[in-house]
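The complex is shown incomplete by one protein chain, all other protein chains being positioned as in the whole.
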Amino acid sequence: MDALENLIAQQEIRDLSARYAMFLDDHDWDALAELWTEDAVWSLGATVFDGRAAVIGFLEGCLTEDYFAKHINGQSLIDVHEDGVSATGKTDVLWLAANFEVQVMARYVDTYVKLDGRWLFKHREEVGVPYRSGPVSSGPAQMTGPTIR
Amino acid sequence: MDALENLIAQQEIRDLSARYAMFLDDHDWDALAELWTEDAVWSLGATVFDGRAAVIGFLEGCLTEDYFAKHINGQSLIDVHEDGVSATGKTDVLWLAANFEVQVMARYVDTYVKLDGRWLFKHREEVGVPYRSGPVSSGPAQMTGPTIR
Partner (left out) sequence: MDALENLIAQQEIRDLSARYAMFLDDHDWDALAELWTEDAVWSLGATVFDGRAAVIGFLEGCLTEDYFAKHINGQSLIDVHEDGVSATGKTDVLWLAANFEVQVMARYVDTYVKLDGRWLFKHREEVGVPYRSGPVSSGPAQMTGPTIR
């Protein structure tokens, strides 16, 4: 794998994460299903969905038919392995409900494989920040100022 | 168009969307105007602004002089056509007002053309998620847990 091939692979993997977000937000379950290996896993802590059918069944069950919301991916860090057909990656994400409030802020920790020329999810683990209501509690250097709420 | 040219074009088009966000947030209307073809269109449902002057007039009218806010682009999916001078793309976006709350969560659905060596917007369509106040209403697999608000 040369430098150009590495860069192409990174972009294709970023696009995989972008497609996940868009297909999920669009309720396009058929297109979403095509992003995973047959034996793919989606997990959040002890909650594990094993196999593409289980993953899609779960994701489809998260939204009623008339409920639309939005995933926003931050930037990704992608590490394409030397073999050129496997990779790992991390992407920070916000999930905003239809009330336009952030309900989940998390990091995807992924493994990918390339099969028949296409990059697919082999494992997507979602690692969420624990929610704490109440005012911000920060460290000794707590900053205040006109640009901080 | 070879693989490297495709990747360069994709990045230039991502940069076009980044410039749109930054120039708009900065009220830099002259720089914003340079991102569009003469006959460019900006639309949101039945609201259509036809031609660069109309587009910029509208965008400029969205903000009073002393009002600053922020667009945050998620990741983009860019499809550069085989001719190397036309492309389509999708980018999810949040618009946050000066009260730091999300007012719009949308997808840009764009067409681009390359003129005199620069990628420009030919059509930017904004497709927003309908706002629904009230608590989250999701599907049968509704998840709860420490990382979900």
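Observations, loosely collected:
Order as written gives the chain letters A and B; numbering starts at 1 within each chain.
Convention: contacts are C-beta pairs under 8 Å (C-beta built on N, C-alpha and C of every residue); 3 or more make two chains touch, one makes a residue touch a chain.
This one's a predicted model, so the numbers in the text were calculated from it and none came from an experiment.
Considering the full assembly, A:90 is the residue among A:27, A:90 or A:114 that touches the omitted chain.
Taking the complete complex into account, B:14 is the one of B:14, B:81 or B:114 that touches the chain left out. Take chain A: the residues that touch the chain left off the picture are 3-4, 7, 10, 72, 74-77, 90, 92, 94, 100-103, 105, 107, 129-143, 145-149. Residues of chain B in contact with the chain left out of this view: 4, 7-8, 11, 14-15, 17-19, 21-22, 25, 44-45, 47, 58, 60-64, 67-76, 96-104, 106, 128-131, 149.
Note that in this section only the chains that are shown with their structure count from here on.
Chain A and chain B have Cα centroids separated by 21 Å.
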